[in-house]
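Below is a structure I'd like to ask you about.
Omission of a single protein chain aside, the complex is shown with its protein chains in their original locations.
Showing chain A:
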Amino acid sequence: MPSSESEKAFVRGEAKKFWREGEYNVWFSTLSIGGILLMALTLLVVVTINGLGAFWPSKLALIKLKEGTTYLGEIEQTSRQPNSKEQRIQVKIGNRDLYSLDFKWINLDEVESITYPEEVIALEREEYGNFYGFLKEVHSPDLASGASGLEAIWGLGDQAKTNLSKLSAELRAQAEEMESIRLRRLDLAYKNPQSPRLAGLDKTLAEMGVVFETQVSAQEQAAVESQAHYALFADAGGREKEIPLVKIHRFYYPNQMSLPAKLGHYAVRIYELFFTEPRESNTEGGLFPAIVGTVILVFTMSFVSFPLGVVAAVYMREYARKGVMVQAVRVAVNNLAGIPSIVWGIFGLAFFIYFVGGGIDAFFFPERLPTPTFGTGGVLWASSTLGLLTVPVVIVATEEALGSVPSEIRHGSLALGATQFQTLMRVVLPMSSPRIMTGFILAMSRAAGEVAPLMITGVVKLAPSLPIDLHAPFFHLERKFMHLGFHIYDVGFQSPNVEAAKPMVFVTTLLLLGVVLLMTSFSIFLRNRMKKRFTGRTF
């Protein structure tokens, strides 16, 4: 080694240089952005996998334990016991009415065998969640002799179900009509207690009440009759259970299903998700009312947020002279953007619901008091609150849009003799409209995902009726509503069986996340394309 000394010095110098140049910090910053992106990706992947997998019909395993008991269910996951090498599996055993538990942990070393028998049947029921077991026999007074199998009497059960739901719909219609007449009577009685029409209304009500009673008894009758079609099932341990067909939502043989059959099943579930009502305190069934509620909320919110936001931005960019006023408005906008959403919610409660709503009630619906009409949470108040909350988003986007229109164009228009308003309407706004649109989309996506203020201003777990229907005036903005975001919170945290509700929550999450991310990325994409056209400082 001729120059070990100098080599050492060289290495030392290199090391010093290494610390001085700080190249390692570049790597740490790389790790940071990597971590951020990884986290975002994880979120997306977790939601997507769990959400998409929720409706996939998985195979049912028959698990025989060494001590003799058997369990039937979907194997959800395998994991290691804390502090031991033992593997254990989590099985969804369903049959909540029999076992009172949906899930069971089984240690793998206690298992004798796991098989997948062809004939196992899975039932989606109207109550108590899924049933897993074996079909024993079917009973029905109208059963053709010699026929067996659930398929044979499924049509009969279906018939009974349609019949029942038809009767319920009639009942509901009757009740709604009676309610509207009752409100009319209340109004009349308030305005003129001696009105001769009151007696007529009372008579109509009484007649309708009689009809209602007969309808109720007809429905009860039909319900009792429908119980005659039932099937006998046995669980893995041989315990028998009679289930009326009307209580069975759907049945399938998961271990016999081919891939197309599974895909078909999946498609039907997705259809149900979008177009049917929820069942079993929201943990099963569809999201239809929540989707409708969210859409109506967002659109109603637009009527508040868009005009106010655009007008305010136009004022600041085009009309206001530099001074205290415009400075104050700017400070106000910045602060509006920073106010926590829950504070908006509580403001909405005090201002919209109790002040404005209470005022409307006192003026227009005094006959219904103390039952509030507008003086309680509803779509209108929730969307007004959200509207104010999203105004800053619209303002910022509109300001940027207006700023990106070159002033020469304005001068040109003005020089041609157009008034300022004409310039605005015919030249400036049309030119900036695409970018303003991105602001609208951003505001809508923000509104779709916001939950905290809604919890105070009128969202409910289960709304009896949609805020939009076929009865005049079609839009019932005073009604309470359901919402996808609140659905996640409510089903995930307030339902009696959180573990069993998880698939539904993940599906809802996927849907909400999908909608919000699509809207946001679309607007960001648009904005970035627009940025290339008119480059302007954003800072």
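What we mean here is this: contacts are C-beta pairs under 8 Å (C-beta built on N, C-alpha and C of every residue); 3 or more make two chains touch, one makes a residue touch a chain; residues count from 1.
As a convention for this text, contacts and distances are computed from a predicted model.
Of the candidates "ABC transmembrane type-1 domain-containing protein", "Potassium-transporting ATPase potassium-binding subunit", "Dihydroorotate dehydrogenase" or "Dihydroorotase", the chain left out of this view carries the UniProt protein name "ABC transmembrane type-1 domain-containing protein". Only one of A:52, A:98, A:111 or A:320 touches the chain withheld from this view, namely A:320. Although one chain is not drawn, the whole complex shows that of A:10, A:56 or A:493 it is A:493 that touches it.
If you put the hidden chain back, the residue from A:311, A:360 or A:466 that touches it is A:311. One of A:56, A:116 or A:421 touches the chain omitted from the figure, and that residue is A:421.
Considering the full assembly, A:388 is the residue among A:273, A:388, A:401 or A:463 that touches the omitted chain.
Although one chain is not displayed, chain A still touches it through residues 14, 18, 20-40, 43, 46-47, 82-83, 307-308, 311-312, 314-316, 318-320, 325-326, 328-329, 331-343, 345-347, 349-351, 354-355, 388, 391, 395, 419-422, 424, 442, 445-446, 448-452, 455-456, 485-486, 488-489, 492-493, 498, 502, 505, 509, 512-513, 516-517, 519-521, 524-525, 528, 537-539.
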